[in-house]
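What follows is a structure written as structure tokens; I'll ask about it next.
Every protein chain of the complex appears in place save one, which is left out.
We just call them A, B and C in the order they show up, numbering each chain from 1.
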Amino acid sequence: MNDVSIDTGLATATPRQLAWQRFKRHRLALASGIFLLLIYTLAFVCEFIVPYKTDTRNVQAINAPPMSVRFFDMEGNFHLRPFVYGYDMKVNDDTWMREYTDNPDKLYPLRFFTRGESYRFWGFFEFDHHLFVAGQGGYVHLFGTDQLGRDLFSRVFYGARVSLSIGVVGVVMTLVLGVLFGGLAGYLGGLMDRAVQRMIEVLQSLPTLPLWMALSASLPVEWSSIRVYFGVTIILSLFGWTTLARQVRGRFLALREEEFVVAARLIGAGKLRVIFRHMLPSFASHIITTATLAVPGMILGETALSFLGIGLRPPVVSWGVLMQQAQNYQVIVMTPWLLLPGLFVVLTVMAFNLMGDGLRDAADPYSTGGQS
Amino acid sequence: MRSYVVTRVLGMFPTLAFISLIVFIVIQLPPGDIVTSTLDRMQAQGVEVSAEQVQNLRAQYNLDEPMPIQYLRWAGGFITGDMGYSYLFARPVNELVWERLGFTLIITISALLFTWVVALPLGIYTAVRQYSIGDYVLTTIALIGLATPNFLLALILMYIGYEWFGISIGGLFSPEFQEVPWTWARLRDLLSHLWIPMVVVGLGGTAVTMRILRANLLDELNKPYVVTARAKGVRPIKLILKYPLRIAINPFISTLGLLLPTLISGEAIVSMVLNLPTTGPLLLQALLSQDMYLAGSFLMLLAVLTVVGMLISDLVLAWADPRIRYE
Amino acid sequence: MDNILQVRDLAVDFTTDIGITKALNGVSFDVPRGQVTAIVGESGSGKSVTANCVMRLIQPPGRIVSGSIQFSPSQGSPFDIVSLADKDPRLHELRGGLISMVFQEPMTALSPVYTIGNQVAEAILCHRDVGKAVAWQEATEMLIRVGIEDIERRMFMYPFEFSGGMRQRVVIAMALVCNPEVLICDEPTTALDVTIQAEVLTLIRDLQHELGNSVLFITHDLGVVAQLADYVVVMYQGRVLEIGTVRQVLKTPMHPYTQGLLQAIPGLARAGERLATIESVVGDADITTPYPLVKLADGRQVSLPPQSTPGGQESE
Partner (left out) sequence: MSEVLLEVKNLCKSFEGVVAVEDVTFDLLRAETLGIVGESGSGKTTVARCILRAIDPDTGTVQFNSSNGWVYLTNLPHRELVPLRREMQMVFQDPFASLNPRMTVREIIEEPLIIHGERSRSRRLDQVMDILDRVQLERDSLTRYPHAFSGGQRQRIGIARALVLRPSFIVCDESVSALDVSVQAQIINLLEDLQRELGLTYLFVAHDLSVVQHICDRVLVMNRGRVVESGTVTDVFERPQENYTKLLLSAIPSTDPDVPLQPLDREQLGI
């Protein structure tokens, strides 16, 4: 208790501003946050971002490798407008495989913010502008194509919309369950507390994936895509809430004894006021952190289930569904770019973990509050 | 200590009873049952089945009894070691389960050992050399390891194995050892195949464990008892090993139990990618064809495995931490 | 004169997010051999930092910027503790061997997972080439000496089975078991109840008389100072304000801060009156200015107000 106040700049800063300052110091966490913001935005407007729809097939390019965007052509001439080369396909006589090379005669310039395939944005209104399309009747496949000639770049971003949203929707459900049960256990105590504790113990001692598998397998085949989507999300959150509930319960019990909470009760504050004005703000930051760290689990869960063929099913496109195409090593050896959705999974999950770490450090109001 | 062990062991049984109920409900969830799926198959082949035959079939599988009876029959059988009959394979579940469970256990335990052997020294290193280049490199690798779904890792290893070394990775045995009785040669063959699933399954856990250990150790490093020991003149390496590590390892032991469900989950999916003869692929098959006894027994056995694993980790923790032992 | 420790111009910085805090700002004082020297000050005065410097326990973000601590053991040549390399064998010999330390929190100063016997005997094994049996035997004797009863059983018990006062006795035994030349006590009784504090203080006083080692005692409690110390160093905001014998400092304090501190203590003598505060005593004067340290004829350092500096004395 040093009897010297901190310099005035910090003195009037709100706890939230202080937390933001601390968060900004974590460069990696900040970068992750920006990355996530970017990829969520792209996924949100993916119809516009990508040149094709998920089921558009290019029969000239079956299992074609990724293209590179160029400014210099093969003669070394500079082009102001970036372009791609079309494919030159040849069937290998020994292996019967299609092999693609760049075709210098098919030079397709990229045109930006221009008309292409028409689509219904979020299924609502018809539109046909895209961020970029290939000009001169050509095609562009930045990530290559699959065995049906569908553009992987387009599918990855459509898949991002599904996979990323499943993470968030799942976490919201987890939050509801976790805060509800944790709060009830912490606030009511006694029998309720014991029941919830027992439930958590049982759920935590089950191997999740096999159980997810069993539950997913029970989703009726005839269900629509949207119902399967929510079915899978519910399954994922059904076993994920236990960690959060434990934390909420623990924080609840600890906070109930905090002096400032006792002080609030003693000035006559009612239960609701104590909970919402004094207790919830104190662990909201913890809840946000936990939620951030829980999103990756959801994304990984969806990916795993869909990969096994018991989660989301085509024609829905998600990262897991996309990975399903790369299930054995023959496919991977021939078309390794089909693993690209995996890269997005890894990057996203890493970003969530890093941001969660940064949030956790920033959440503690006194971590650099001026005491030793 | 003895009373702790007794209460802990006794407490396991209600948990298992609960779990069996959950498992039973889960496997009853899919619409239809083995009879309807058999009927579908028969009808697809053009065989007509009369209502009477259906009734007989149901009676034969005890599917006409009320649910609680079915549950008790299943659970009771489970306790006496009779896990029912797999319709899919037309064999008793017992025959199908044990060998596969054995392999699951081998992979899980070796992955656990791998996790510890790798995570322990690296976790200590990253904590003691906080913010060094080594810390950054290892922490980054751990982060990537944490973010990589293990089936993706398996796929990548397969790709690397084929592209760079020209070998096909997968299975637990070479073809010539696939269906022969156990010999030393077969065991060696198993070990030469085992390392890949071990690494793949264990890597995610290793990353988690390393991060937890690092965080725990950093928490402990400046605790008063460590300062006291340093002031007492305990030499640096012994100081770390004897004081903060001993305490940092305690929560770590209890996460060991929680690691098991994760490892078993990872094993299930990796086995499908690598085509290993373990419980995972069979469970999936059983689930898809609604072979209820087979799927239920697998789920239940995996659950028993984790509950026992958690019990062991709790007992080890009690042994390691006198504060628990003496309560 | 015979000083076992001579601290000169010690400066320590702590680098935090807000900026650099000068925890110590040119601290100089002596610890005479075989006597009890107390450093007294309020929180933030730097008294604990000073103690940690002597043991070289300052860890990042803290850093010893400058200064020296000359240590003169009864055998061997004197050396400067500050300039010892981290791997210098003398540093290891110093910690726990020549100088040992008792900390504030008896509840957390012992590892909860090892027995009392183990932790006390370890101190011996760290510094002397003796077998485990000998170490155990000597640990037992030391624990008896600090007043632990029922020793055969207690040696095998864990710290959490002991009360706070008992634990502090164990920590003291652990510190004394290698017969160090200097014992540093960092607020060893602050966390204890007043009755237990009295027992522990008596114990430290008796052991010091008996063993004759030098004691550096850190505290914020002037009562404790009065009962235990021969010499007193008054610290405030990283500086030494006043030095003198316990009677000089407590009965005829010269520095206004020390005067304020003494008058701020509540007690029956002034019941009903308003307590003096530092501000009311010091007024507008700058209390961070230390009085110059002066070496007296007998070699002791004391501080004197500027106007009364005796001519001819070599000032520090």
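The rule is short, and it goes like this: contacts are C-beta pairs under 8 Å (C-beta built on N, C-alpha and C of every residue); 3 or more make two chains touch, one makes a residue touch a chain.
Quick caveat: nothing in here was measured; it's all calculated off a predicted structure.
Asks: Would you mind listing the shown chains in contact with the chain that isn't displayed?
Replies: A, C
Asks: Which residue, C:Thr16, C:Ser83, C:Thr202 or C:Thr289, contacts the hidden chain when the whole complex is considered?
Replies: Considering all chains, including the one not shown, the answer is C:Thr202.
Asks: Identify the residue among A:Lys106, A:His278 or A:Arg360 that touches the chain left out of the display.
Replies: Of these options, the touching residue for the absent chain is A:His278.
Asks: Have a look at A:His129, A:Arg265 or A:Arg313 and name the one touching the chain we're not showing.
Replies: A:Arg265
Asks: Looking beyond the chains shown, say which of C:Leu10, C:Leu222, C:Met235 or C:Met254 touches the absent one.
Replies: C:Leu222
Asks: I need the residue numbers on chain A that touch the omitted chain, in ascending order.
Replies: Against the missing chain, chain A presents residues 1-6, 10-15, 18, 258-260, 262-270, 273, 277-278, 281-282, 365-366, 369-371.
Asks: Going by the touch rule given at the top, which residues of chain C touch the chain that is not shown?
Replies: Missing-chain contacts on chain C: residues 42-43, 193-195, 197-199, 201-202, 220-227, 246-247, 250-251, 260-262, 264-268, 270-271, 274-279.
As a working rule, only the chains that are shown with their structure count from here on.
Asks: Taking each chain's centre as its mean C-alpha position, how far apart are chain B and chain C in Å?
Replies: 55
Asks: Which residues belonging to chain B are in contact with no fewer than two other chains?
Replies: none
Asks: Taking the touch rule as given, give the residues of chain B at its contact with chain C in the complex, in rising order.
Replies: Residues of chain B touching chain C: 222-225, 227-235, 242-243, 246-247, 250, 320-323, 326.
Asks: Contact residues on chain C for chain B in the complex?
Replies: Chain C residues touching chain B: 55, 57, 59, 92-97, 100-101, 103-105, 108-114, 122-123, 126-127, 158, 160-161, 171, 174-175, 178.
Asks: For chain B, which residues are in contact with chain A within the complex?
Replies: 14-15, 18-19, 22-23, 26-27, 29-31, 143-144, 146-149, 151-152, 155-156, 158-159, 161-163, 168-170, 257-258, 260-262, 264-266, 268-269, 272-273, 280, 283-284, 287-288, 295, 298-299, 302-303, 306-307, 310
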